[in-house]
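Below is one structure, written out as structure tokens; the observations come after it.
Of the protein chains in this complex, all but one are displayed in their positions.
First chain written, first letter: the chains are A and B, and each begins at residue 1.
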Amino acid sequence: MRLRQKPRAALAYLALIVPSALILVGFLWLFITSFSIRTEGLRSLGWTLSNWSFLWKSPFGPQYPSIWWVTLNTLVMSLIMTLIVVVVSSMTAYALSRMKFTGRKSFLSLTLILHAFPSVTLLIPIYFVLIWVSKIPVIGRGVPLLGGLGYNTIGGVALVMVAFQLPFGIWVMKGFFDNISWDMERSALIDGASRFRVWWEIMMPNIKPGIAALSIFSFITGWNAYLIPLTFTAGRAGKSAVLSLYLQNFISESVMTEWNAVAAVGLFQLIPVVIFFLFTQQMLLNIYGGGKKGGV
Amino acid sequence: MKIIFKDLCKYFGRVKAVDNLNLEVGDGEFVALLGPSGCGKTTILLMIAGIYKPSKGFIYFDERVINDVSPKDRKIGMVFQSYALYPHMTVLNNIAYPLKLKKVHRKEIKERVQKVADMMGIGELLDRKPAQLSGGQQQRVALARALIKEPEILLLDEPLSNLDARLRIMMRSELKRLQKDLGITTVFVTHDQLEALTMADKVAVVNSGCLQQFSGPDELYNHPKNLFVAGFIGSPPINFISVSLQKSDGRFLLKNRYLQIELAKKIGSKAENNSTSSEILLGIRPEHITINKKEGIETEVYVVEPLGRDILVSVKLGKSMIKVLALPSFKANMGDRVRLNFNLDKIMLFDKKSEKSLLLDKD
Partner (left out) sequence: MKRKKQSEEGGISPLSTFLKAKKWSFSRLQGRLAPYTFLAPALIVITLFFFIPLVIVFILSFTKLDITNFGILEWWRPANWSLDNYVKIFTNRFFPRILGNTLVYVALTLAFFNVGMALLIALITTHINRRVGFAFRALWLLPRITPVVVYIMMWKALAGPAPMGIINNYLLGPLGIGSGEYLLNTSPWVFVILVNGFIGASFGMILFSSAIEAIPKEYSTASKVDGATTWQTIRYIVLPMIKWPFLFVTTYQTLSLLTSFEQIMLLTDGGPGLYQTEVWALTAYHRALTSYFGNIQWGYGSAWAVVLVVIGIIMAIIYLRVFKFGELVQEPKIDRL
């Protein structure tokens, strides 16, 4: 019996370790390549910093926005999206978890259905919604920094990202609200607080881990976003371009042999995510588990 | 302020948590709601607080119906079983929170917090967070937070259950004294009969949402209205013995296979009038039975448990077990034949079907 079991275990470990190594190799390649003149496999054929020249000189020419403008765009979009996701999710989740109202059950079912529903299938009609929003004066396309909330604006992209993220956010936050003691909320109501104050002054400070987890998760999602910005902004290197678009544009204009410069941009986008990840992996593992725990 | 419950009901779905409650808590009274866990007593408290809305019936504060008044307008203070302190605020901010919500001036808040904190003996702890306090200190903070509003009604939910045994006895007397000093109408919920009997002016015994009896501690102990109250109050618990009530030659007798007791005429005739059948239950508390080796009902010692001040003797009468409190000087071994005498002034009689006491005057 022992003999039969050993090869099976060895095979299992092998099936785990080989693919795991593949992930590490990918990251290693990115790092080596971005500091090399050329690479063969993982071997550098000479080290250089010139791949990082995109930091001060646009590789596409002066009519295109600089990496810093694009980074600012990405940052603004991710932060706005994170802020809205956290605030709206926690408001909605609070009401769903804690308040009695007509239609509560249906709203909860709706959130759950949306949570499972593949929103990506709605990209085509959302395109039309954004075009209409663009036509609304001021909020359509007149907001400073965001550009607006319509098509081809940072705000519009952020809004769609929010919509896609919301069902997940509500479900995660609801889990956290569900775990807060009812007595604390009752006590606050007796002390004279309104439901709004209870939410903001009593509940929110006590679900900080949830807020932190959802924030980090949303921020990373925003920072990495490709498909939604691609679909709802015009041109990959336009004024409202984000990092993913900038990078993809760079890739499609390069040939394989020039990938060292491209790798540097990729690493540039990856670094904040990895730093975030190193500090918050436990939290992220939890949010995945926590957010879906209803299903298990 | 008086609190009056009128036909009060609360349903959760199909479950009746509180069923047709009628009760009046007098101004300045200290009233305990006593019952086993899940009997609906906390639900009653939360209805007074305005957290739960009655499904039927009314709650009055003095003459005013307050069914639809929101908690903050009820002038109540409440201490929860878990204390429900806000963990992210300091003790100072916890106590000050009700005043902050009332937009009281900052200077006044500070003065009033200091005053009430000193009264509760936690004046030194104002900068700490709740997690840094002991259970007793947390409770004082919760009390201070409830009292700072100068409420007209104080509600306490199992106030002593999270304290250790020594602290509990100390807080029992302190709470009682505090309530009398402040004169605030106070309702507290407990499942511990000792707490209820020692602290409260009046005790309302509740079971499965129904009020069983509302009276002073003495009355409750000596004249329980029904089987539940008799069984619930008292430790070690009361003995119930199944007997039949018989009348022969103008004498009233309680009989079963093992015993025969003659009742006083007054008691006997009252029981006969109230009962629906001759098969009734005899209730007698362990301390109202004397045990000796010479005369009385013959039984056999099952087990002897020393309690320190006295000993608890379990004896077998037929198939049923009877518990008797005896003096430590009484020596007995398992299997010894002993004899019991019941204190006939203290016996209680209950109808088997209605479970009501047969010794009450009919109203």
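One rule holds in what follows: a contact is a pair of C-beta atoms (placed from the backbone, for glycine too) under 8 Å apart; a residue touches a chain by one contact, two chains touch by 3 or more.
Since the model is a prediction, treat every value here as computed from it, not as a measurement.
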Note: the excluded chain touches shown chains A, B
The one residue from B:Gly35, B:Gly50 or B:Pro159 touching the chain left out of view is B:Gly50
If the hidden chain were put back, which of B:Cys9, B:Val69 or B:Leu312 would touch it?
-> B:Val69
Residue among A:Leu166, A:Ala193 or A:Ile207 touching the omitted chain = A:Leu166
So which of A:Ile126, A:Val172 or A:Ala241 would be touching the chain we can't see?
-> A:Ile126
Where chain A meets the chain that is not shown, the residues are 1, 5, 8-9, 12-13, 15-16, 19-20, 22-27, 29-30, 33, 39-42, 87-89, 91-92, 94-101, 104-105, 107-110, 112-129, 133, 159-160, 162-164, 166, 170, 178, 182, 185-186, 189, 194-196, 199, 220, 223-224, 226-227, 231, 243-244, 247-248, 251, 256-257, 259, 262-263, 266-267, 269-270, 273, 277, 281, 284-285, 288-289, 292-296
Considering the entire assembly, which residues of chain B contact the chain that has been omitted?
-> 4, 6, 12, 22, 24, 50-53, 58, 60, 63-65, 68-71
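Throughout what follows, only the chains that are shown with their structure count from here on.
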Where the CA atoms of chain A average out and where those of chain B average out, how many Å apart are those spots?
-> 56
Chain A to chain B touching residues, read off their complex | 181, 183-184, 186-193, 197, 202, 205-206
Residues of chain B defined as touching chain A within the complex | 46, 49-51, 70-72, 74, 76-78, 80-82, 84-88, 97-98, 101-102, 145, 149
